[in-house]
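See structure below.
The other protein chains are all here in position, but one chain of the complex has been omitted.
Letters are used for the chains, namely A, B and C, taken in the order the chains are written, and counting of residues starts over at 1 for each.
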Amino acid sequence: MMPEFGKYTVTILGSWGATLALLAGLILVTLMRGAKVKRALKAQEERMKTDG
Amino acid sequence: MTLLAVENLTVSRGGLAVLEGVSFSLAAGHALVLRGPNGIGKTTLLRTLAGLQPALAGRISMPPETMAYAAHADGLKATLTVRENLQFWAAIYATDTVEAALDRMNLRALEHRAAMSLSAGQKRRLGLARLLVTGRPVWVLDEPTVSLDAASVALFAEAVRAHLAVGGAALMATHIDLGLAEAEVLDLGPFKARPPEAGGHRGAFDHDFDGAFL
Amino acid sequence: MSIWEYANPVKFMQTSGWLLPWVVGATVLTLVPGLVWGFFFTPVAAEFGATVKVIYVHVPAATLAINIWVMMLVASLIWLIRRHHVSALAAKAAAPIGMVMTLIALITGAFWGQPMWGTWWEWDPRLTSFLILFLFYLGYMALWEAIENPDTAADLTGVLCLVGSVFAVLSRYAAIFWNQGLHQGSTLSLDKEQHIADVYWQPLVLSIGGFGMLFVTLLLLRTRTEIRSRRLKALEQRERMA
């Protein structure tokens, strides 16, 4: 199934690999920070509600 | 003659209202002392009056070019002499009163000293002399007597009195005694902004959130 | 019903929350086929050999890198003129995506340059411009991080974005002038669109669309996070004041 790249294997796999890794990293960071902020905001709102 | 009138002013620090509904007026020959504990928003109010930050609500009416503002820091250049410091501000305000200011503030003997070699009291006198050379009638002073000893405070009070006597006015924020018995006092405590829950002003960002957040 | 209604954070949170699953779906439905098509099912070009497969990541990333900056410029202008917080936060949210896209364009460009020019890096005007754009992204993000007060940060980064945009364009022309004649015709991007046969062009369009949808998804997610973070800051501040 894997296409044949000949002498360009490094070029193609390298650029695709780097791209996918960077995109995955960006998505991961986005989701993790999103979850963290969401949790923190919820905790803060709960606290302010109970405090008055 | 009213030099400065403030109506229903709301001022904010860091996007959050700190004082609201502040109203007062200041006439020529009068002094007004703003009192309140640290953090109540005295500095914020004065900076708003000086035009350094926008007011959230309310009105400030004042004829143009009437106010001279002095912050905690005197804005003096340590390496310039007393005279050079004053000459600079006189040039900026296009006035010609350096000599008079030196005499009035009793700085004649120090005029060629560098500002860095002055004592705290002398520096404050130089700061007041700076206000004199601006030629502006309304002095807005933030903690003018901080770090001054009793004698210097008395000297300060005298300088303010002299300014009032020639038709000036002074608005001062402080939490210590200024030795100006005749000055009116406005306690800022009652103007502390209500929290948004109690119907107080909400910050520009909070304003967009109605009630609970999602 | 005005478009500015969506500048209200609550309205934005509601709408974006409703929109998000659809946008994610659209991203998966364009990005995955686009990339799979480009990677597995495109023939080897006579001129470039198999390296033609790089364009399916390189070109979309490069296109986005520029367009995200333009979007940030528009968002900054809206903030500076109309004071809509969501706009400023969207610009903030977009910057890291733009930076990553620029980085992808640079890295894939280097991988492609290696067999084409025999070197990993060439001071080609286009590559140079992207390097400068990368620096602009870094500076913009660093300024956001450095300033405590969110409204001050929004104002200052907005002004920086404005001035930076002018100088980014100037740098682009300066770089072209600076290195003209040395590598003429050796650029690798969309200039050759018209020469690219449909068999390469169709998956490329799909990839660009996929990257674009990915940007929209990430932008929505990140803007929602920034709004929450801004709200959190406001609440903490209010608590301190009380």
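Throughout what follows, a residue touches a chain if its C-beta (ideal position, glycine included) is under 8 Å from a C-beta of that chain, and two chains touch if they have at least 3 such contacts.
Assume contacts and distances are computed from a predicted model.
The protein name that UniProt records for the chain not on display, among "Sporulation lipoprotein YhcN/YlaJ", "Fe-S cluster assembly scaffold protein NifU", "Heme exporter protein B" or "glycine dehydrogenase (aminomethyl-transferring)", is "Heme exporter protein B". Note that the undisplayed chain, when the full complex is considered, contacts B, C.
Touch with the chain omitted from the figure is made, among C:19, C:32 or C:138, by C:138. Against the chain not displayed here, chain C makes contact via residues 132, 135-136, 138-139, 142-143, 146-147, 152, 155-156, 159-160, 162-164, 167-168, 170-171, 173-175, 177-178.
Residue positions on chain B in contact with the hidden chain: 47, 50-54, 65, 67-80, 84, 87-89, 91-94, in rising order.
One rule holds for everything that comes next: only the chains that are shown with their structure count from here on.
Comparing per-chain C-alpha centres with the mean over every protein C-alpha atom, the closest match is chain C. Centre-to-centre spacing of chain B and chain C amounts to 48 Å, using the average Cα coordinate of each chain.
Each chain gets one centre point, the mean of its Cα atoms, and the points for chain A and chain C are 16 Å apart.
Residues of chain C in contact with at least two other chains: 231, 238. Along chain B, residues 213 each make contact with two or more other chains. Of all residues in chain C, those touching chain A in their complex are 39-40, 49-51, 53-54, 57-58, 61, 96-97, 100, 103-104, 107-108, 111-112, 114-115, 214, 218, 221-222, 224-225, 228-229, 231-232, 235-236, 238-239. The touching residues of chain B, when paired with chain C in their complex, are 14-16, 18, 195-196, 203-206, 208-210, 213-214.
Interface residues of chain A, counted against chain C in their complex, comprise 1, 3-8, 10-12, 14-16, 18-19, 22-23, 25-27, 29-31, 33-34, 37-38, 40-41, 44-45, 48, 51.
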